[in-house]
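Just one protein chain is left out here, and the rest sit where they should.
Each chain gets a letter, A and B, in the order it is written, and its residues are counted from 1.
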Amino acid sequence: MTQALATTVVVASLYALLAAGYVLVYRATRVLNLAQGDMMTLGGYFLFLVATAVPGAPAVSVAAAVVLSALSGFVIYRLLMRPMAGHPIFAAVLVTVTLGILLRAAIVLVYTDRIRHPLPLLGLANPPRRLPGGAVVSTLDVLTVGVAALLFVALFAFLRLSPLGIQMRAAGEKALLAAQRGINFQLLFALSWALAGFAGALAGSLYASNVRLDPSLGVLGLKAFAVALVGGLDSLGGVIPGALIVAAVEVLSVRYGDPLLADVSPFLCLLAMLLVRPWGLFGTKEELERV
Amino acid sequence: MSLAGGYFKTTYDGDMALVDTKLRRVMLVVLIIALLALPRFASPFALDLVAQVALAAVGALALNILTGFAGQVSLGHAGFIAAGAFTTAVLVEHRLPSPLLALPAAALVGAALGVIVGIPALRLKGLYLALGTLALHHVVLYACGEFQNHWGANTGVSIPPPRLGAWMLKGTTAWYYALTAVAALVLALSVNLQRSRTGRAWMAIRDREIAAESVGIDVARYKVLAFVWSSAITAVAGALFAYQRAFVSVEAFGFFLAIEYIAMIIIGGLGSSLGAVLGAAFVTLLPHGIDAAFARLSVQGGAEYYLFPLKFGAFGLLMAVFLVFEPQGLVGIWRRVRNWFTLWPLRYRPLRPAS
Partner (left out) sequence: MKPGLALLAALLAFATGVSPALAQYRIGMSAAITGPASSTYAPTYEAYKVYFKRVNDAGGINGQKVEIAYEDDRGEPQRAAANAKKLAEGSILMVNASTSATYKPFMTESEAEKIPLMFGGGVCPREAFPPASPLIFCSTSFGSKWDSRFALGFIKEQAGGKKVKIGFAAQDIPLSRIELEFAEQHAKEMGLETIPVVVVPGNTPDFTPFAQKLKDAGADWVLSWALWHVEVGVFEALQRIGWQGSYLLYGHQQTQDELTRLKAPSLHAFGGNTLFMENLPIHAEIASLVKGQTTHPAHYMAEGWVSAMVLEAALKKCGWPCPKDKLATAMAGVSVDTRGLRGGPIEWTADNHYRKSTYYKVYRWDAAKGAIAPVGGWTRLEIK
């Protein structure tokens, strides 16, 4: 039982890292970035790229991967999302879908579908660790949980305490008023995309090192958006309970039910949430009417 | 080419006719003759392509009814196609392969699914509706996957060619005629729906739901009706898909298929029947165009590795380009080109007189 709990927390941490990306972009720009999973994959491949060029230097590789991903987020906003400014939201969401397709095609063109393993290139090992209570997880599992916790603390601090974070929240709530107040909301939107890239790269690097790296990791992004929705699309705090709920349902359905349910269970959670409380556990109610 | 001036109808029938001017009647006859005579000139490969375009057009027209006319954004289209295809598969597994049974059954299953999806969808709007339909798509696929794993003949179901009595539908030419005919029927249906009361109600709901409700349109009923029409036609397209491919397997109906159909109606032009057909043609022919370009350039060794991601990427790129630069789609381009020609040397259309 403690093993199930441990696995749930690990899976939830990964989902939380991805869902943070969704929430950040949605809060700022009201666009649901359906390419977040592919941005995670991109982050993983950046890690692989740098690790192949500079083997045995994990700090450098991770830092480079994260910086490159953040830059990609920035570039994506500037090139693809900013021109969609006047268009209906659904069109913008579709553009993110095409972004996902483009990212995936680019990755396959360069790296083919072969499964890659960056961990040996980083010069690190991933031994199992025994937790109090008898559960066993891998070192990178523990790291995933730690990184997710750190990221959330940092994001909360940033959004609540730093001037830039407060401006971002303002721009997210009412961009027009924020602009009239002198806030450069375009920069803040770009920053939110860069942060989404950053979170995605963290998730991607951790997953690629822990399990494997291949172009189809983007499907994890779809599961994570169910998490974001369950928690509330514009609530960073809601991500944590959302991730725990969805991860718990998934792990339990594998253990005690049909393993094939593992793929569908996040969507069942999503459906249930949409029917009962579409704005999620902690989202703002008015979001429902916005199109 | 309905310009103001010199264009008067003298009977109600004339006013309501689908093909109103003489020029349009002539062009329609020419088109029908061209389509009938095509097998004489075209290679089997080209005929197969046209057949595929026709089948895609049926699905695109159905999605256009839901998203283009009624404004109900749906990402779950692939689920409805799968439902139709698997209805056929289930019937084949139970030794009832006749299309006379499968097509109506698929339509019924589609309609039922439309009701099941449509009623909860009343609570959702816009983005949330899209996400809800996406989630439902995964649930439908799960059900189909379970069928394929546990009851279906393992890795997919083989569908025998459809028979109507003694006659069997087999061969590229026969399928070309059959699918083109079906596409023409659905196109006529779509255009008529657009012009009908139901279509006007849908478009009112799409444009300003509150205003539509205040005018007396039963929004809930029409929204569910949109789902029912759309999914019934889509399921029939799915059944035809199953017969034409002669094989049904769940992984062909993934999320990417839904994206392809959305791309079709967006690239074609949202809300226009012609747009749906043009978009279907564009999206279906694009990979073949890339194949042909590659063959022409005769890129040596390793090309096979690049073809798939290139086709995939080109599709994404074109979809993005249309979304960003040409929201009105191919129809918008077509209208601009047509206006340029018909209005020259003038630039702008005169206002239509109140009729």
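The rule is short, and it goes like this: a residue touches a chain if its C-beta (ideal position, glycine included) is under 8 Å from a C-beta of that chain, and two chains touch if they have at least 3 such contacts.
Given the structure is predicted, the values throughout are model-derived calculations rather than measurements.
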Absent-chain contact - pick from B:98, B:158, B:192 or B:342 | B:158
Candidate in contact with the missing chain, chosen from B:41, B:325 or B:348 = B:41
Across the whole complex, the chain not displayed is touched by chain B residues 24, 27-28, 30-31, 34-35, 38, 41-46, 49-50, 149, 153-156, 158, 245-247, 249, 251-252, 274, 277-278, 281, 285, 292, 295, 301-302, 304-305, 307-309, 334
Quickly run down the residues of chain A that touch the omitted chain.
-> 3-4, 7, 10-11, 108, 112-115, 117, 120, 126, 128, 130, 136-138, 141, 207, 211-212, 214, 216-217, 219-220, 251, 254-255, 259-260, 262-263
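Here is the rule we use: only the chains that are shown with their structure count from here on.
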Centroid spacing, where centroids are CA-atom means, of chain A and chain B in whole angstrom = 34
Please name which positions on chain A make contact with chain B in the complex.
-> 32, 80, 83-84, 87, 89-91, 93-95, 97-102, 104-106, 108-109, 112, 222, 225-226, 229, 260-261, 263-264, 267-268, 270-271, 274-275, 278, 288-291
Which residues of chain B touch chain A in the complex?
-> 73, 120, 123-128, 130-132, 134-136, 138-139, 142, 145-146, 149, 255, 259, 262, 266, 305-306, 308-310, 312-313, 315-317, 319-320, 323-324, 327
